[in-house]
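Heads up, one of the protein chains got dropped from this complex, but the rest are sitting where they should.
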Amino acid sequence: MALTLTCPVCGKRNGYEFRYGGEDKGPKPDDFGSSPETWCDYVHMNRCVAGIQKEWWCHRDGCGVWFTTHRDTLKNLEME
Amino acid sequence: MSRLQNQPTLRVDTNKPLSFTYKKKTFSGFKGDTVASALFSGGIRIFSRSLKYHRPRGLYSLDGECSNTGMEVNGIPNVNAEKTLLEKGMQVKAQNVKGSPELDAMGFMDSLDRAMPAGFYYRTMHKPARIWPIALQQVRKAAGLGKISPDFRMTGEFDEIFPTTDVCVIGGGPSGMTAAIAAAETGLRVILLEARPWLGGFFDYRQSEFSRDLPHYQRARELEARMQTLPNIRVFTHTAMVGAYSNNLVTAFQIGNEKDPFDERYLEIRAQSMIVATGCIERPLLFENNERPGVMQIACAHRLANTYGILPGKRAVFSVAHDLGIEAALDLFDAGIEIAAVADIRDNPSHAALVSELEQREIPYLKGWVAREALGAPLKSVSLTTLQGTFEKKLECDLLVASAGMTPVTGPLSMAQAELAFDQHTGFFLPKSLPVGVYAAGRLLGLNDSRAIEASGQVAGLSAALNCGKASAQALKDAQEMLAGRPQAERGCNLVMAPVKGRKAFICFDEDTTVKNIKQAIDMGFDATELIKRFTAAGTGPGQSGIPGHNLPLLVAQHHTDHGALTRPTTMRAPLVPTLMATYAGTNHLMSKRTPMHERQKQDGGVMRKIGVWNRARYFSDDFSCRREIENIRNNVGMLDATTLGKFRIFGPDALKALQRVYVGDMAKISPGKIKYSAMCNEDGCIIDDGVVVQRGENDYYFTTSTARAGITVEWIRYHTRYDGWDFNLVNLTDAFGVINLAGPKAREVLSEVIDADISNAAFPFAAYQEFTALDTIPVRIMRLGFVGELSYELHVPGSWMETLWDALSEAGKPFGIANFGLETQNVLRMEKGHLIIGSESEQRTTLHDVGLGGLWDRNKPAVDTVGAVALQQTENQEKRLKLVGFKMKNTRTPPKDGSIVVDDRIRGHVCIARYSHTLQEAVGMALVEDPLHAVGTEISIYEDECQGQLVSATVVPMPFYDPKGERLRS
Partner (left out) sequence: MTDIKRRSPMVFPQEAKQVEKQGHWAVVMEYASEGEGPWIIDLSHRPRWDLQDSDLSRFKPFEIDIPGKPGQCRLENNVLANRMNRTQVSLWQLTGDRLETPEDTAFTSTMDVTVCLAILGQAVFSIAEKLSSLDFRDPALSTPRLFQGPFAHVPCQMVIAGQPDGMPGMLLTCSRGYARDMVAAILHAGHEFKLQPAGQLAFDKWVAGLA
């Protein structure tokens, strides 16, 4: 895959080596469980930023580490 | 036909003849010939008939810019004969003809062109709608070029490589080579790709002077020799670029020569910098009958003579717009062709010296004239006209060299995300902007001066090197200065079409699209080039816009009033050149996993199936109901290979916290010597895995997961603890231990033959865990579980010991009737116990409570934010959920098929599994159904596919069906 991602342990690698872990939403906020709707929103709703997004990736085919990085979703390129 | 001798630029070896067949006759060529050049030298002038009008077509570009020479070679259709090297014994056939290309019975189609205006198939063949299926059949027969049988099997070796490099250069002409040399001299790794079988580009076939006493072709060989002294340049010839992607990922495919162990191979190159030096092709000249056999582009005629030693004709007329046209006329005259005239669209040619050489040879030179019509098939004469149409002239000839000038090869550039814009001065689409790390060099920038072309390569090479952190800014500045000192981009020719109507002026050869068709499309309201392309099909053929690519937007721009501001070639997409599917498939290693007992089980009659990445035995007999295996376990003892189960060690100060996070049970409540069965849920409370956990030491646990989750468990646990900073360690031991499931009333007796310890029910009861030594040597971890509902031991043995232990158990079990059992048997046995398999009795939306395992969730355990706890709490009393129930068929011993739906006035659920149970002598199963249907005693109706509306009935019954008290597995 053309996309490259920089694993903090292994360095820059082919996008295919990684699994996408979603937008970084931070740890659960305190009021997360007040209703099924708020819980569902926290788990499933995404901001879908058209631009630079902070997201989680796992180096599945390599060292296995989970890390965050910034990617420009319009160009599908990792920010340097 | 005899070849020209004494051509130092010859790339064929006249000492190595190669024979092949065409039209049932034997033809002969030489090593280095293409199929097309060999056929041409054998007198063939018509190679195919066009798609729609069946017009005769011949050699035009010699580079496969159109599919005029598309032929069947050795059974493979649509082979581009002008790009395919001749091999001994090739069987060549014409395509798309009824008869022969010379006498095609479908040739009458040409006179029906008025009945087939642009897009006629969109508008005619479906009114009324019922004629479309008939029309479709006929169109299918008439359309397409090559034919292939569905039984055709591709043979050959197809390989792939994935090299990394610093600089990737596309194009092995003079600027590509100087770029590669400049980059390599800084110490960087360079890869150079050249589509032709040899390097040299447009220097390769020219004897004209590069510098005093140094002809162009020799200069090219000098550059090549220089590259060979640099070990950090890897050169791939006969390698065409196929695509370019972000972060300078370049794909290409290479055709192997006879020494290579592959026929074709796929290259995927990751580069830091990319240089595109793909040079130019010619912009086809548009006039009436511009695609007749006998009409050729300049380089085609020139290279037939200089590269292949073949005279392209006897008497020629030239209608050109570039000095290369004049150079070709001089060379071909000197090689022995009569030249009736050289018509030049320009009335101000660049090099007076070249024109005077024409005069010296008494070749008439017509400034400001252009071809208007090619006459005769085969070509007999040409009608020329002044650009203003004031005068006409007809000249006899069998060869018309026609070209509207050069145009850059922009495909690779645009795939590399260059932005192209039309440049009035050169008449070229030039890169207006290039992304970081992409550089352009050579003729495609509009340069014509040979030294300037080389200098631009150096500039590109040093820029690329600078991008990689090598080379000095000063070196680059020097190279730029040198380039600036040379003649800059030359004025090009902007003529698109001779002053004719264009009814038979073909803008696309492959799709038989004429200029008249383009005008028809514009009249119908199409204004965007992309839409006109699609509506008229211009550029959608195998030539991939090699012919209409730049003419189409320029023609359309003439009609529009925006003066070409938005004029751009249509979007190029990979593959840039036709590529065999087999090349894309490559070597295609299928990587799957095997257990240590794979071969042994196969020898014992195991029928293997793929489960995810693993190979597992599903059956051990032809009887897929597995009756014998099932009864053997209920009565004696059986052995199953369960090695694929996920197995993990988790240890460290926070190991318990991590377990508490992902398991719904209270993991602090694990008793020594006992297993704890629990489940994992996702954030929606839906069950995703179940398994057992044992504690082996302080902060040291060993746990199992299902086969499907083994590969993802470590990821899952790390993901769900990513904000916590806990100190724990995980080791995936899935492959480390083979697992032998020994099950049946006689299991203990068999096991005691290999284990010399007290394994009585008192010492080692149900749900216990202990570590033993088998055969006095082998360490084995044993759990007593009850998945299949009998006395059963799960032996975890190190993989390298597994075969030994398995064989020992097989031998020890013989007197007890031991036999293998596979996954289907296990499936039926566990079904009889109402035990679930995740994914079978659960769906993505099935919660822990839905499958009756709510008891596994300890809601009171110390708050650790167990994954799923929130949703479990929110859904445990939710109505209208699908719940897992057991059912027994009424009035039949035939179970419904897995997946059949449960219905009343609408769909209420589905059957997860159903089998005829020999043990119970009843057809039973499990289903997920909506309330109120899940009450015990409810009658449910089941709809199977193909049941013709006949529903079957079942009754909801309690589970387990077999041994409800669980006495057998606790024995």
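Letters are used for the chains, namely A and B, taken in the order the chains are written, and counting of residues starts over at 1 for each.
Following the convention adopted for this analysis, contacts are C-beta pairs under 8 Å (C-beta built on N, C-alpha and C of every residue); 3 or more make two chains touch, one makes a residue touch a chain.
A quick note: this is a predicted structure, and the numbers were derived from the prediction, not measured.
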item: Of B:700, B:749 or B:898, the residue in touch with the unshown chain; value: B:700
item: Options B:594, B:674, B:722 or B:970, residue touching the unrepresented chain; value: B:594
item: Residue touching the undisplayed chain, where the options are B:3, B:649 or B:970; value: B:649
item: Contact residue for the chain not shown (choose from B:484, B:585, B:731 or B:907); value: B:731
item: Interface with the unshown chain - residue positions in chain B; value: 159-164, 189, 261, 268, 270, 587, 589-596, 613-614, 643-644, 649, 651-652, 697, 700, 727, 729, 731-737, 775, 777-778, 798-804, 807-808, 811
item: Interface with the unshown chain - residue positions in chain A; value: 9-11, 13-14, 16-17, 59-63, 65
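Just so we're on the same page, only the chains that are shown with their structure count from here on.
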item: Between chain A and chain B, centroid-to-centroid distance (C-alpha), Å; value: 26
item: Residue ranges of chain B in contact with chain A within the complex; value: 245-247, 249, 270, 683-684, 714-715, 718-719, 722-723, 865, 870-871, 873-875
item: Touch list for chain A against partner chain B, complex; value: 2-4, 14, 19, 21, 26-28, 32-33, 35-36, 39, 43, 56, 58, 60, 64-66, 75-77
